[in-house]
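Excluded from the complex is one protein chain; the other protein chains are retained at their positions.
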Amino acid sequence: MPFSMDIYAWDSFPIDTLLFWCFAAVMLISGLCVVTVKRVFHAGIAMIVCFVCAAGIYALLGCPFMAALQLLVYVGAIATMLLFAVMLTDKMMEPRPNTTFFQPFMGLFASVLLFGLLWLTVSSSKFGFAGWANSTAASSSAIDITSLSTTNIGLRLLTPYAVPFELISVIILATLIAAIALARKEDRSPADSGTPADAPASPAEPASTPAKE
Amino acid sequence: MLIALIAIYAAVSVNALFLIWLERKISGRIQRRQGPMLCGPKMMAQKSMWLGGWFATACDATKLIFKEDIIPSKVDRLGFILAPIVVMLAAIAVYVPIPWSATSYHQTEQVTFAFADLNVGLLYIVAVPSLTVFSILTAGWSSNNKYSMLGGFRSVVQMLSYEIPMVFALMGPIILAGSLSLGDIVKAQTQGLFGIPFLGWFIIPSVIGAAVYFICAIAESNRPPFDMPESEQELGTGFNTEYSGMRFAMFYLAEFSNAFVVSSIFTAVFLGGWSIPGITPPPELNLGFCILPYFDLLVGLVVFSIKAYSVLLILMWIRWTFVRVRPDHLMNFGWKFLLPLSIANVIVCTVIAAVQQIYYGGLS
Amino acid sequence: MYQLELHSVLSVAALLFCIGLYGVLTRRNSIAMLMGLELMFNAVNINLVAFAHFLPHLDGIILAMFGLAVAAAESAIGIAIILSIYRNFRHIDTDGINELKG
Partner (left out) sequence: MSTFPPNPDLVTEEFELKMGPHHPSTHGVLQLSLTLDGERVVACRPNVGFLHRSIEKIMEHRTYAQGVPLADRVDYCSAMTSSLAYVMAVEKLLDLTIPPRAEYLRVIMSELNRIASHLLAYGTFTLDLGGTTPFLFGFRDREKVLDLFEETCGARLLYNYMRIGGVACDIKPGFLDRMIAFLDYWEPLLSSEYEAIIDENPIFYNRTKGVGVLSQADALRYGVCGPNLRACGLNNDIRKIEPYSVYPELEFDVPIRTEGDTFARYRIRMEELRQSARILRQCAEKLPKGEYLARQPYELKVPAGETYVRIESSRGDLGCYLVSDGSERPYRCKFRTPSFSHCSVFSHLFRDCLFSDIVAMSASFDIVLPETDR
């Protein structure tokens, strides 16, 4: 009675390749939906499906830590933020401005060209890794950098990569402050066609906020 | 592989049904009435209040299944249909890493009996609710009425702002156990603290973490006193106002299975999962006429469910005695009170883990 | 016999990258453009993790994590800019936002 999943014999049937191709297929299809669907809200949902499949692929590529992180950061934070942005700007019931795409063929042509280029480089290059791994593995660090377990990632992250780790926190702090500064109301309301230019002295009283058409 | 998936789904829904019945009985007991007594075998109902009416939730479920699913016309169909499915998915997906019990029968060393004991267990448990956040947002927005939109926004704000203290609160036991996987955390709790075998449970070193996690867990699963999003009095069941029939049942079952998941994580991480302090049950028990294999598995399962259900009872008890919190108090409480508290807990746990490491040769 | 090769993963990531690029190039609504951008970030991350798995070397994952953090920060700033545009122009039609004053 296989009471725990990971003792189940994997190699009798290449289930992980099958799973990988399923995840990849769903991901690419939902990626296409993101790009072609008319309503931006549906595009958001398709994007989230794509992120979840990407998390699945990370898990299959032997790195569950990255999969959980992806779920947490992308699906939890970025997708929710994008959906919030969609909700703030997309008026569901009002006549939608035409979201037709401009020169779709130019874009299609450019991306197909790029894909051809990438496909050529990927399939023609021979990645000879056999010799490579142990030549660098002899580096001084005590961590066995070949096994992708969470403890190793943690150790590697903080010993040789400590400086970038701190730098990332500085970047995120800067983003925090910048986003808040952008969301605040500017002191003088912009002279925008159509809305009465407000007296710069007191834009705050609710009666004539520029937003009220 | 497939059998395990079906097993999870069946276990979760049956468990959720039982929980709804239990909740109504407990609320009845607290309010000095009897709770559902009618749909169930009559003679059992006469015997005692606790046996009566245990068909109630089954009848509710069948009623909800056959009730007509109305999809209002002006609704964003994709979001409306997708939301309950994703909520149910997330509610079930969280059950995977929970360590029900462990056995060393036929094994060299103790193996945790879980659906899949991931080595990123706790991080996975924190990641999956972000799917529920997304689906509540879509449910609120796509049902296109002011009340459900307000309810959806409120619940997303509440869940996001209570996720951070929860992660910090769970950081304590991770540091003490030195690993993310729940099975290892429970194993670490079987050894004692500072050499005393009986203080093993992580609720003792990280008491603050346990309290903060418990509060955040109530907020995360939208249960009173934090049930701002679907407070009937103000928003008319918030984001699931437009839902009816089977879709509403999905939201309802998801909420109850969330409650059970939260209490079982609390037991696994803070109350020492399947471990009884000081006693390790033998792998097999010879009953004279036959050998009962996997005996420690059964004992672990019983101990775990006792602890989980007791935590669940506390959850239900809190539900029926507290008044709802106002949104701005909710936010102040979450950011200004719980967050610093949970960070303090991380510091305390690191100190204890360091002392443990230096003087007593490490936990796990 | 059907073991997963690096080529297949890299080609899937490349295809996703191109889909993202197509999205950025042709989408009229600027939030949908941002979504296309997110797809491209994802494709890069898949590449990195694929190299980390097949090499096998740990730095792939660490770089992917840093990429993840920067992508999150970037999309936060992107949305803040889009919202301030929306406040001034009442629409976020990438075609219409071409005046320089204001």
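By written order: A, B and C. Residues from 1 in each chain.
We take it that contacts are C-beta pairs under 8 Å (C-beta built on N, C-alpha and C of every residue); 3 or more make two chains touch, one makes a residue touch a chain.
Bear in mind the structure is a predicted one, so any value in this text is a computation, not a measurement.
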Given B:Trp50, B:Trp320 or B:Tyr360, the one touching the chain that is not displayed: B:Trp320
Positions on subunit B where the hidden chain makes contact: 27, 30-33, 146, 150, 154, 224-225, 227-228, 231-234, 236, 320-329
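As a working rule, only the chains that are shown with their structure count from here on.
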Intercentroid distance (Cα basis), subunit B paired with subunit A, Å: 29
Contacts with 2+ other chains: residues of subunit B: none
In the complex with subunit A, residue positions of subunit B that touch it: 1, 4, 74, 76, 78-79, 82, 103, 111-120, 123-124, 126-128, 130-131, 133-134, 137-138, 141-142, 144, 156, 160, 163, 179-180, 297
In the complex, subunit A residues that touch subunit B: 3-6, 8, 15, 39, 41-42, 45, 48, 52, 64-65, 67-69, 71-72, 75-77, 79-80, 83-84, 87, 92-93, 149-151
Touching residues (chain side subunit C, partner subunit A) in the complex: 1-4, 6-12, 14-23, 25-29, 31-32, 34-36, 38-39, 42, 45-46, 49-50, 52-59, 61-62, 64-66, 68-77, 79-84, 86-89, 91-93, 95, 101-102
